[in-house]
Each structure stands twice: as structure tokens, then as C-alpha cells.
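Right, I'll just put the structure down here and ask away after.
Of the protein chains in this complex, all but one are displayed in their positions.
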Amino acid sequence: MERIQLAEDLSFSRLIHGLWRLADWNYSNTDTLNLIEHALERGITTFDHADIYGSYTCETLFGHALKEKPSLRSQMELVTKCGIVLPSKQRPEHKTHHYNTTKAHILLSIENSLRNLQTDYIDLLLIHRPDPFMDPQETADAFVQLQKEGKVRHFGVSNFKDHQWRMLESYLPFPLVTNQLELSAYNLENFEDGTLNLCLEKQIPPMAWSPLAGGSIFSGTDEKAIRLRKTLEKTGREIGAEGMDEVLYAWLLRHPARIMPIIGSGKKDRIDAAIRALQWTLNHDQWFEILQSSMGHDVP
Amino acid sequence: MERIQLAEDLSFSRLIHGLWRLADWNYSNTDTLNLIEHALERGITTFDHADIYGSYTCETLFGHALKEKPSLRSQMELVTKCGIVLPSKQRPEHKTHHYNTTKAHILLSIENSLRNLQTDYIDLLLIHRPDPFMDPQETADAFVQLQKEGKVRHFGVSNFKDHQWRMLESYLPFPLVTNQLELSAYNLENFEDGTLNLCLEKQIPPMAWSPLAGGSIFSGTDEKAIRLRKTLEKTGREIGAEGMDEVLYAWLLRHPARIMPIIGSGKKDRIDAAIRALQWTLNHDQWFEILQSSMGHDVP
Partner (left out) sequence: MERIQLAEDLSFSRLIHGLWRLADWNYSNTDTLNLIEHALERGITTFDHADIYGSYTCETLFGHALKEKPSLRSQMELVTKCGIVLPSKQRPEHKTHHYNTTKAHILLSIENSLRNLQTDYIDLLLIHRPDPFMDPQETADAFVQLQKEGKVRHFGVSNFKDHQWRMLESYLPFPLVTNQLELSAYNLENFEDGTLNLCLEKQIPPMAWSPLAGGSIFSGTDEKAIRLRKTLEKTGREIGAEGMDEVLYAWLLRHPARIMPIIGSGKKDRIDAAIRALQWTLNHDQWFEILQSSMGHDVP
């Protein structure tokens, strides 16, 4: 599978597997291990986590599976996130839902993630959400210390608008390597408001969360979903895709920003569908027909 | 007429003539040639085209006229645009309305424009619209090759917001020389959202399309048009202008960004009215009265 270079010493698989809903799948350790190996065998080597996924449980479930076959660690890249504080049974000390990007919180969060994921290092740490209360010097100090200690190799952000990216980066002695964004044919905000353009300007490949728009396209009854479905089905027939999800992945993969879609499914056949999308190359007419179905009007 | 320097070796006349609607005027070659000479004699030496104007016919009509008197070419600057793909009788291979800013499309488009305009070189090529599917490296490669081949002297954009400008420029080995924007007392968007401020920051003089708001001010029945008309008439009486169009041009010309309005009319008297506007200098009260009529409220 194509690799995307994020730094001199870090590359990701073009498709990434996301563990956001691992806790919902009710998988045994063996099931999870099978899923990981299924992905790895097909070249998907990058796995996306966050401390809070599954109310602070998904990292642990993944770590348990990884412990069964520790040799897999060196074949994969692990991404995790921190910065959101969530009230949860697992964290009784949390009172309100808020953000915390202080040095102390980031360091503590990484200790938890390393232990839960049963690993010595994180390949990429992301600040989960832009924090209106961020002290960028604190965040930068945490990043520098974590890198020095070998606990985290590289750093990025998620859901950051351009001013938030520029602000944080101005405090860092090294560049941020990615921005994980909501990017799909259904959700065009980051295509339109300059967020994706900053990635192109900085030559930073973005990760795409909810590349299938969380299913809203498949079952949605709103006009946008209905319009998009019709175009995706037409395009699918034209290129010979088996399902709409392939077309949605292909639409993102065709964009010049080198978008890395995150596959959020625990089903092997959905992972395989995403992999099939790598072979489709939409032409300009097809790409814009999908865009315009989503916008509900032609480009000007 | 005042000249505006866009690059060391490129200056435009302060007023530009636009051929957007040339195909609608039903002009003979002689009529068109007369219009061109009328403009040139009065110092308007810059002519604004796009491949798609008149559904891909305006460049050709202009070229036919220019062929009658090829010596005029060296007295004028030719601007054209590419990047929009329009379904048209003239381009039966075009299926959907979309954008294409790939190297192949830009190179092909310039070959067509050179042939249609009956010229060896374009003074300024603009990307017509920001393309959400742009691969900036492809666009940059096309620009570099066209400049090396002597087919296009300078490059700019049209309708680009700040993030789109910064993104494309970061891939170029030379600066973009202008942004052609919708700018008029009726349409303030680019005055307010940072687009014009980027021109000032980069010290790039913008071109203004629809400086008269496409006639909406003269005949519009919306409150904004009614308010503006009243103020324009009052200001016109104060300065001694013959018509509202003079005041609208004068309002743009007075702005410090060195805006170059594009006159879209094929009538000599409307061109002459624009030229008369060069003599009016609105004072601060007059400039803000017009602004505030358009906004519908005072500045804060």
C-alpha cells in the first residue's frame, strides 16, 4: 500500500484504521488481534486512537490484544490524542467536560496511553481539539519533553483551524506533522474555510475522520444525503465500485492534499472495501459531480 | 492615463477594458477594432479576457479584429483566464461545469487563447476561480513552463480568498501580480473579509470586476440599491459628475489599494464616463457616506 511521508523518519499507510468504536464491537482479544493482523497483512499499518475513546477504554482493549503478540508493535504506527477531559466511570475525578492542554495533563495522559497501549512509545500524539484556554508554551514544553524522553516521536493536532495551527506552531521548535480533520464528500467545511488549504500550504498531509460521514450518507433522508447517494451510485456504476463507501474513499484519495482516510469499521469486509478504493481514479467530471451534489449547486 | 506597475516589466492602464460580453454586442470586426482604438487613444491599453467568455467565443472575436491591425498588439496588454470548464457547443467534449487547474489543462487552454487572440504571448494569465481540487504543484509547473516558453509573461488569480492566495503562492518561484475581485460600492464582501487587505499587505494592485455591480444599483428595487442610488446622486451633484457610474468608479479609484476597475461596456460614451471619473477625488465624508449607504448602517 502507498505510504505517506509525514516526517523524515515517519511514514503512515495511506489508509489508517481507527479504533474509536472498538469498545462497541464486543470483540475478544483474539477478535481484536485478528482485525489488527487483517489490516497489517493488507498494508494498513497505522492505527488511530485517543485517550477518551470508549470512555477511556479503547486503548486498553487494543493493548490487551497487542500483548498477545508484541512483535506486531514494530510493524505498526500508533497515533493517540489527548486534551479532552471527559466525566467517566473510569475517571471519577473528572467533574465537567472540558479541555486541558497543560504540561501536567499532557504528561499524565501520555503515561496512561503508554500503559494502556502496552507500548514504550507513541508514533504520533495529537491535541484532540483546539483549546480556547490553551497556554501554547505549556503545550510546547510538554511536546519537547516527551520527544526528549523518547515517549512520543512526532506531534500534530486535530480539528484545528488555520489560526489555531499557526498559533501553536509558533511556540514549537519542530513542525506539526498532521491535522486530523473531518473530511468527507458530505462535510465540506474544511475544504471551504481554508483549513485544508493550510495543509497544502504547509505540505502537511491531513488525516480524515468520518470519511463516510458516520453513515449519514447511506441512510440520511435529508436532501443533501439523497442527492449525494444518487451521484455516488452513478459514479460507482461508472468506475465499477461495489459500494458507495468505495466511491467516498476514492473521492478523498483523489484530492491532491494526500488525505489519509481513517476507516472506523471493525468489519473486515468494510476494510477491504476501503482498500479496493485505492484502485479507482475519479476523473474531473466525477469528482466535481460529487462535490456539487453535496453543495446542492454548481461551482460559480 | 495613470499607469499601475504590477511587476518590474509590466504596467497596466488604471482603467481596463473588459471583453466579457463582446459576443453579445453583435459587433463587426470594424466595430470591435473601432472600440479597441477608441480605448487605446484614451490611454486604456489593458484588455481583460477569459477563455470561457461568450461561451469560448470572445477571444476569437477580439483576435479577428486585432488581425486587421496587428500593429496594435504592441500597444496593449492582454489578460486572459483559464481554469473553468464549461459545457458548450464550442467544446462538445465538456460534460459538466467544473474547474481544471492541472498542468495539461492550463497548457492546452493557453494554446487555444494564443490562437484565438491571434497573438504570440499573453501579458497576464489568471486562474479564473479558486479550485477546491487544485494540485498547486501542477498549477505552478504549468506557470513556470509557460513563462519559460515566453507564452505568458506574468501570472495572477481571480476571486481568491486569502488562504487560497497564500496556498498557491507558496508553490511558485515568483509572486502572483494581481487578484481580480468583485469590488464595488454595492458588493463589499472583499472589502470586509480580508481579501482586499491581503492585496494591501502584499502590495498587489487588484483588478475590479463588476465595478458598477452589473447594473443592480441603477435599476435595483432592493433597499440597498435605493439607498445607494440616493447617495450616489447626491455625491454626483456635489462633485459635478454626469452620472452615477462616474461616482461608482471614483469611489473605487479613491481607495488606497490602487484598484483597477474593468469597464465592461462596449459603448464609447460609457468608456468616456469611466475616464471622466479619474478626475474626481471624493473626500472622506463622501467616501464613507457611500460605504454606509451600502452597509445600511454607520461604521461602529
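Going in written order, the chains are labelled A and B, and every chain counts its residues from 1.
Quick note on the criterion: a contact is a pair of C-beta atoms (placed from the backbone, for glycine too) under 8 Å apart; a residue touches a chain by one contact, two chains touch by 3 or more.
Everything numeric in this text was worked out from a predicted model, so none of it was measured.
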Absent-chain contact - pick from B:141, B:233 or B:289: B:289
Of A:13, A:45, A:80 or A:100, the residue in touch with the unshown chain: A:100
Of B:192, B:222 or B:242, the residue in touch with the unshown chain: B:192
Touch criterion as defined above, residue of A:111, A:135 or A:189 at the omitted chain: A:135
On chain B, residues whose C-beta touches the chain left out of the figure: 162, 191-194, 197-198, 200-201, 255-256, 284-285, 287-289, 291-292, 298-300
Absent chain, residues of chain A that touch it: 85, 95-100, 129, 132-138, 159, 161-164, 166-167, 170
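Rule of thumb we're sticking to: only the chains that are shown with their structure count from here on.
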Approximate Å spacing (C-alpha centroids) for the pair chain A, chain B: 42
